[in-house]
Each structure stands twice: as structure tokens, then as C-alpha cells.
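Note that this complex is displayed minus one protein chain, with the remaining chains in position.
Think of it as A and B in the order they're written, each chain with its own count starting at 1.
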Amino acid sequence: MKNLTKWLSKNLIRIYAFFAFTYLFIPVLYTFVFSFNDSRKTNLIWKGFTLDKWKNPCGAPDICSALGNSFIIGFTATAISTVLGTLIAFALGRYRFKGRSATNLLIFLPMATPEIVLGASLLTMFVNLGINTSILTAIIAHVMFCISFVVVTVKARVASLDPRLEQAAMDLYANEWQTFRRVTLPLVAPGIAAAALLAFSLSFDDFIITNFTAGTVNTFPRFVYVSAGRGIPAQANVIGSAMFFLALFIVVAAQIVSSRRKAKI
Amino acid sequence: MAVDASTSARGDLILKNLTKSYGDFSAVDDLSLVVPKGSFFALLGPSGCGKTTTLRMVAGLEEPTSGSIFVGETDITDMKPYRRPVNTVFQNYALFPHLTIFENIAFGLRRRGITEAEVKTAVDKVLNLIELPQLATRKPNQLSGGQQQRIAVARAIVNRPALLLLDEPLGALDLKLRRQMQIELKWIQTEIGITFVHVTHDQEEAMTMADTIAVMNKGKIEQMGTPEELYDSPKTAFVANFLGQSNLIPGEVSGSDGDNLIVDLFGTKVAVPKARSSARGNSALVGVRPEKFRIAAEGKSTHGNVLTGGVVSDVSYIGVSTQYQVEMPWGKEVMVFEQNDDEEEMLRKGAKVVLSWEPIFTFALDGSENVSAGSH
Partner (left out) sequence: MAAFKGASAKVFGLKDNKSALPYLLLIPGLLWLAIFFIVPIFSLGQMSTKVPGADIGEFVQEYRFSNYIDAFNSSKEQFLRSFLYGLLATIIALAIAYPLAYAIAFKSGKWKNILLVLVVAPFFVSFLLRTIAWKQILGEEGPVVSVLRTLNIISVNTSITSSAFAVVTGLAYNFLPFMTLPLYASLERIDPRTLEAAGDLYANGFTTFRKVTLPLSMPGVVAGTLLTFIPAAGDYINATILGSPSNKMLGNVIEARFFKIVDYPAAAALSFTLMAAILILITIYTKRTGTEELV
């Protein structure tokens, strides 16, 4: 009995963690399972197992055009915000300059503002200027809210870069540009990659801001929201599950690659 | 919270058949020893010998696989660390970063239900003992390494434990500070009379501070004794090589002469005091420490044990002394430390020399010992 209580007190928290993870994955599992549902109009009740939806994920009307828009916005916004954010991160992570705290504040504020305020304010500005909302305004909005997250992610990586590595490069006849290209950038690259992945996930998954700034352009989250009333088609589950596995694959692959690299050193 | 009765247990520290195994590998292998109350005890050994594991088992931070730990009459083997009359000074001090120095030191006292007034008196007293009363309101990250180290000690001793465990506490300090702290710790121990168990890989440190040293190797105790005993009469090659340096020369026991054993070293007979010999059979390793040798040019007069035919192969002048490597007729080299305290000229490389030393400074190990064990 004493051994049991001892084992429990050591492992109670591990048991809890197991249940917590289960809780986290319940809706994921549900979404995945129901992507195989042989449903007609609504995907609410289990009717039978089928691979049809997986074979034809674009079967539901408008779903793939919405998905395509999400990708367009996502990739464009990721590219722009990663570049802009990385530049800021280098400035903040390396140099002491006047206006540091003001910059920090400006980066922090969008993260502290509720999405609805971000969306509403952008819409108001566009309306004032007579600009129609479109895929372009959506991209602009997405870049805006992604920059801060990119900055935070890359800055941590930049700040932990040992300056002596760059000094060693210059000692070995590399000029500033070569040093940056051959030493700094490769070392910061994992941070930039992580930031890009984060930016893309935030953009792809965004609903509120997109709702305010994309006008009539449909994105995947919008498609899901709108069809929630009458029941989302199983194809949405298929796409959601596919994105999940893709993202999981990328992250796990990145981990394996980086730990292999560490093992080599 | 009331003072736990177990935290006021007193007495000698007794380890009985203490073992810690991980699968096939035993970090600590059937260790038994007694540390007398009030002494300064050192556990000395290279990294991986099990000394830190032993310490952590006494502290309650590791569970022994088998064996028992007693403080006096009290069996503390299964007790949680917070029930034991034992406090630890950790290698990297482990000071609480979010608390002031005063609060760090008061931490243990406050857990034991001591009144705030008594806490203040005790903390002030110990801060004065280590001569850092002005740091009471600072935070650990504002202190230097040496100061942090002393606070870590203060935090432990303020609780007046039966036993203070020190896990290589001086490792992070520079040489000069380390020497200073060695003296200070020894002084504190004699002042307050608590049993100190000090774990270190630095044999000079152990010899300076400890009353008794236990030399550990691969989970077992090689030899235990006073610094003098271990240095003058090592019983294994490991101890001979780990403490200071030794020249170990293989030979045959050819007889005895009164209190001495006569050993034949490649044709030359030398005398070894029987009291310093742990040779069991016919073969022995004769040990002479480098500083015991007298080195002189061939032909000069000598007394005591004598070895001829050596040729100087290397000379290093170190200010206080000169180090000679001498190639002996049997092909191996012998190390000699000669103090530069006379007008004798330094011998040069290639010089033919004769070595001599007083027989009383010889020790002998059993011939089966590994000559290079413990050397570093």
C-alpha cells in the first residue's frame, strides 16, 4: 500500500498530463473521424464510413476556392511579415538606440489588442478612405497582425547569437555581408523558419480580422463559419484534418532534422 | 509548522552497506563508513566515483537501492529530505533568486516554526560569522561568486543541523578565492562544531581541510584515514597516485631485516618499513614520492636507499623546486622534485645521476596493483 501511494505521488501529475492531452485532442479526433462520415447535407450524425470525401475534398461548393484564397493570403502575408519582422528583430536584438522602448511598445500593442478592435479599426479606415475591402486589404491586415509575432520569435533567436562567432568570421577575412550570409543568417534561420510557420498558422486560421477586412472574399475559416448554421460539409473536416497532418509533419520533421544536426556536432 | 523531532537527531553519521545501482551499473557499491560527530570528513575521488551520489543519498535527494543511513540512533534512510537533520551546500549554491539574502538564510528556520524574533537573531549572527551583514537586503544575483558561496554555507549552518553536506562548493571559484574559502570553511567548522562531509575531486583541498579522508573509486572506498596516513602509507596504487604523485617501481621481496622488508629492484636492494607495506606475496610495488628523492651527480656520496644508473631526461625549473625526469636502467622514468634550497647547481639533461632517499619514506603496495591507477 505504501508503495502505491509513493508511486501515485510521483506520477499523479503525469497521469493528469495524460488526461489533459486527451482533452486537447478530443475535437481533433472528432473532426478526423467525421471526415469519413457518409453524410449528405449535414455532417451531424454518423451515417457510415466512406473515403469519398477524402477522394473528392473539393466536392462541396466553394470550399476549394475559399481554401485557395486562404493559401494566397497566407503565403503572401507570411512572406511580407517575415521579412519586415525579421528586420525589426535584428534591430531590437542587436543595437541600443534611441526609441527602443517606443518600438517595443509599438510591437507589443497589436498583440494586446483584441482582434475585433484590430478588424474594426482597419475597416473604419478603409471606409473613410473609400477603399473597398478585397483580398488586398485582407493581406494588408494579416501582415499587420503577424509582424509582432515574427519579431518576438526572431528576436529571441538573434539575442542568443554569440557575437564572437561573427567576430571570428571577420577575423577570417569575411566582410560584413559575407559574415551575415554565411554565419549570422544560417544561425538565425531556424528562428526565422519558426516565425514564418507561426505567421502562416495565424493567418490561415484567422477569422475575425478577415471577416472585417476581406469584403466578399471567402476564406476557409469564413466558409466554415458561414456553413456552421446549416451544417458544415464533411469535406471541411477532410481539409482540416489534412492541414493538421501536414503541419504536424513539418514540425516533427524540423525537430528530427535539428536533433540530427545536433547529434552530428 | 512544529519542529520535526527527526530534524533534531544527533550523533555520528553511519552508512551501512549503502548501494545505488542503475541496472547493471553500481554508482555506489556496498559502502560502509562512520563519520564521527564533529569531525571534518572528506569524500575524495575522481568524477564518476560515486561521491556525489553518496552525498545526495545522505541528503535524501536520491533513494538508495539498498543499505541504510543512520544519524546516531536515528534511521534516516527512508526519510524525505525535509525531515532529516541534514543540510546541503550545493555546487552552484542554489540560492533562491526571488528572495533576499536575509530571506534565503531564514528559509529553513521559518519552516521549523521558529519565532520571527529568534529568526532575526540567528540570521544576523550567522551573517556576522561570515562577515557579510551588509548584504542582508540584496538579492543573490547582485552578489559575487565568493559571496554567494558564503551565503550558501550560512543558509545551511544557521539551521544547526547534525550534519552539513558540501557538494564541491568551491569548484566555481578562482584559485586564490578557493584557498581562502578552504581556510574559512575549516575555521567555521571548528567554531561551530557541526560534522562536515565535504565532497571534492581536489586532493589538495581534501588534505588541507579534512580530519579524515575517504578516497573513493568506482563506487567503493579505496582507503580511509587521516591525510598523513593516506599520503605516507597508501594501500593501493589508486590512492598512491591520486594523492600527490608517486613513483611506483616493481620488485621482488627478498627477505626482511628487523622492522624493514628488503625488496630487490632490478638488482638493487632497498629497505621498506614493514608498517608501510601492504605487499602480500613475493612481488611488490615500491613507492617513493618525488620530493623524497635526493638527486646528485654520479659518484657523489650517498646514504639510505640508493639507485644508480639514472640519466636525466628532462628538467623543469619551477622556482620553488626543480623537477627532473630520470631515465632508469630498466627503461622507465622516475620523477624527482628537488627543492632549490642550496647552492648546488641544477643538473643538466643527459647528466648521469645517483638517486637516494631515507628508507623511512618508502612504502610498498602489493605487486598485483595497477601502476597507473588513479594517476592524472
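In this section, a residue touches a chain if its C-beta (ideal position, glycine included) is under 8 Å from a C-beta of that chain, and two chains touch if they have at least 3 such contacts.
Bear in mind that the values here come from a model prediction, so they are computed numbers and not experimental data.
**Student:** Sort through A:N56, A:S121 or A:Q178 and give me the one touching the missing partner chain.
**Tutor:** A:S121
**Student:** Out of B:R155, B:R178, B:K235 or B:K292, which residue would touch the omitted chain in the full complex?
**Tutor:** B:R155
**Student:** Just one of B:A9, B:V86 or B:A210 touches the chain that is missing; which is it?
**Tutor:** B:V86
**Student:** State which residues belonging to subunit A touch the missing partner chain.
**Tutor:** 9, 13-14, 16-17, 20-21, 23-28, 30-31, 34, 44-45, 83-85, 87-88, 90-92, 94-97, 103-104, 106-118, 120-125, 127-128, 140-141, 143-144, 147-148, 151-152, 155-156, 159-163, 201, 204-205, 207-208, 211-212, 220-221, 224-225, 228, 232, 236-237, 240-241, 243-244, 246-248, 251-252, 255, 259
**Student:** If the missing chain were put back, which residues of subunit B would it touch?
**Tutor:** Residues touching the hidden chain, for subunit B, are 4, 7, 59-61, 80-83, 86-88, 90-92, 94-98, 107-108, 111-112, 155-156, 159.
Here is the rule we go by: only the chains that are shown with their structure count from here on.
**Student:** Taking the mean of the CA coordinates per chain, how far is subunit A from subunit B in Å?
**Tutor:** 57
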